[in-house]
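For reference, the structure is listed below as structure tokens.
All protein chains of the complex are present and in place, except for one that has been dropped.
Right, chain A next:
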Amino acid sequence: MDLARSAETPSPDALPCADGKLGNYLSGDVPDENKWADCVHCGLCLEACPTYLETGHEHQSPRGRVHLIKAVAEGKIGLNESFMDPVFTCLDCRACETACPSNVQVGGLIEEARGQVRRAHPLKGWKGWVSRFFLHGVFPHPGRLEMLGKGLRLLKRSGLSSFARRIGLMKLLPSQLEEMERVTPIPGLPVRKKLPEVVPARGKRKERVALLTGCVMDAVFGDVNEATVRVLTRNGYEVHIPRSQTCCGALHVHAGDREAGRELALRNMEAFSDADHVLVNAAGCGCAMQEYPELFREDPALRQKAEAFAEKVMDVSRFLTRYGFERPKGEIRARASYHDACHLAHGQGVREEPRWILRSIPGLEWVEMANADRCCGSAGIYNLTHPEMAGAVLRRKMEDVPEDAELIPMGNPGCMLQMSVGVLREGRRSKVVHTMELLDRSYRIGDREGKEASSCSDGKSGGWILSSGN
């Protein structure tokens, strides 16, 4: 089958304003020439790239991928399967962007190329079904997400899942899904359900902020969202949770479905139009929202609107360090080693802020992780689509996680699940937590008089329940 299509093939979803054709790309929303013009092929990105480190293959490296994206534009190769593989094997972790001397936006280029590939070759069969089910049927619909969370809660609470595991039913699932199920916590109630649309600040109001609750975050880690809201309100911030907000679209854009990404972006820009600050506690979502302008490259008016919106989006840890937070007083006696989520460190340049916050917690013993900003292999749904590579990347990551770390804090739900799988696979005792959970925990311990000991160095860190619900 000749998968290469000529640029003449009219594309049904070409943007109205775009008539630009480029080599073998479909017309409209083509990868941005200026982005690869920045690349001089120096190769300093190679050692930063997890997939290059695993394969040693140039076409699985940042500069190799950029070279291929350029080669399609030059008409040297087609928009075919062999092009698809490197473009989709990329974790989109952006480590190369940190290493790159000349600021090549590799992530943006990859996402644009994926858009092209998916338009030329829509996913078919069960893969297409699964992808459509989640990306279109679930994530953009908060109600259905809630149902999913509810189902998960029921499964976990009722003991059904452990029963199913005991009788071997779970073995029917692909192993990575089975592990994922095991490490998924009993989901708390989503804050969209539990909390009012406006949560008042404790004491005098300093700022009004809006919170993106996220999809996975709210459905699976509702407790993290709740902790985030508690942290914000106690620091004098009034938290708005707009009901009309929706999925940020990161997963859609990563999967090459840019049209859906645009729709969701527009909905969110509308939902948060009154907000002064749009706070996010999921690295991937924050990064995607800051990159909304990329989705509207070909529409100057929307692009401008998206740029104004992106300016307001900020990771919650950065917001707290910029606008101020009360020093936590509750002691947490544990050894902690922080993992930089790619889309925080490489994507948003948020590195020091979570560290400042965590290091302000009394009792916390700090162990800096080697290569803390190296990808864990989660990368959205990459661990499901590329289990082997994700597994290899995770193995390498776990080598860098100090064996004696009791807590592994981080700022992204995808990483939390993946790192928990890592902990499970290696038989470690560390507990994966969100930065906001720890800060909230410390505040609450501090509030309780007598500072009851919360030592998890007694070997029971695994049983440490962060959100005790009181």
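Assorted remarks:
Just so we're on the same page, a residue touches a chain if its C-beta (ideal position, glycine included) is under 8 Å from a C-beta of that chain, and two chains touch if they have at least 3 such contacts; residues count from 1.
Note that in this section contacts and distances are computed from a predicted model.
Protein name for the hidden chain, per its UniProt entry and selected from "RagB/SusD family nutrient uptake outer membrane protein", "Amino acid ABC transporter substrate-binding protein", "ATP synthase subunit b" or "Glycolate oxidase": "Glycolate oxidase". Screening A:Asn103, A:Ser162, A:Ser175 or A:Gln304 for touch with the missing chain picks out A:Asn103. Remark: the omitted chain is touched by one listed residue; of A:His57, A:Lys193 or A:Arg448 this is A:His57.
From the options A:Leu22, A:Leu44 or A:Ala310, the residue with contact to the chain not on display is A:Leu44.
Chain A residues in contact with the hidden partner, per the touch definition given at the top, are 37-47, 56-59, 61, 64, 67-68, 71, 76-77, 80, 82-83, 86, 98-104.
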